[in-house]
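And then chain A:
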Amino acid sequence: MPFTNEKELVEIFKNSQYFENLVEIDGSISREEVKGFFGVPDLVIIQPTGEKQISYAFEAKLSNWKRALFQAFRYKAFVNKSFVVMDHDLVKPALSQTDRFCRANIGLISIDLSGEVHCHYNPYYEPPYSPQLESKFNEKIRDSGEQHTIDLFQFS
Partner candidate 1 sequence: MKFKIFHQLGHNDVWSIQSINQENTGDGIIISPKNRKAKNVEGLGASIKAKAIFDPQMFFPRYIVKKMNTYDFYPSLMPGGYDTDRLNEYSPIFMEKCIEFQVRNNFGFLVIPTRFYDNLTNVDELIEYHNKNFVDPSLTTINNTKTDKEILFQWVLTSNILTNKDYSETLLTWITGIQKIGGVYLIIDPPSRYGQIDDPKFLYLLMVFVNELFKNDLKVVLGYLNSESLLLSLANPSIVSIGSAYQNIRRFDPKNFMSDLEQDVKTPTFKMYSPKLLDWFDFPYMELIKERIPDDITYWGENRYSKIMFDPNYQGRSIHKVEPHKHYFIEISKQLRDLSALDGERRYNRLNDIIESAKSGYEQVRGVNIELGNRDAFLPAWQTAAKSFASEQGWI
Partner candidate 2 sequence: MNLTKNLIIGLKIIWDKKIVHRDLKPDNILITQGGFPKIIDLGIARVLDVDSITQTILGGPLSRFYAAPEQHKYNKKLIDWRTDQYNLGIVLVQLLLKGTHPFDPNLVGGKSISENIMNDNWFRQVFNDKNLLPIRSIASKLLGFQQFQRYRTYEMLMSDIDTCLEEIK
């Protein structure tokens, strides 16, 4: 059974094990709907990993994979890894185009109502293509002061 709307999809994704694994690293920061850059990702994470950090952006779409792909690519201007997160019931058309996701190095994930995440393409780490936006983004997220040492989201 498909999700009712994107908001529901985002909520379930935030509560998934997949997402939890990403934010469990001490010092990780996540935010929703970060504005002022190049598009508005539904979710972002900055994950400190030794000397360098890894930043993630997620664009949730029920079915319009083309639009999601386009928007997720915009987020690569300021994050290292960008993903499209889709309704698992409706991901099939996108699956026939995974080569397009690979070429653009955009991750493709689908999730069902139970919170089970299916990863169809995991992008490799890349520096963002706009260093200027990257540094502004990192600054903004860090200054938000919301880190996962203080639980940002309620995990069941």
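One rule holds in what follows: contacts are C-beta pairs under 8 Å (C-beta built on N, C-alpha and C of every residue); 3 or more make two chains touch, one makes a residue touch a chain; residues count from 1.
How these were chosen: all candidates are chains of the complex that A comes from, given by their letters.
For clarity, every value in this text was computed on a predicted model and none was experimentally measured.
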Which candidate, 1 or 2, sits against chain A in this complex?
-> 1
Partner candidate 1, residues of chain A touching it in the complex = 38, 66-67, 69-74, 77, 100, 103-106, 129-130, 133
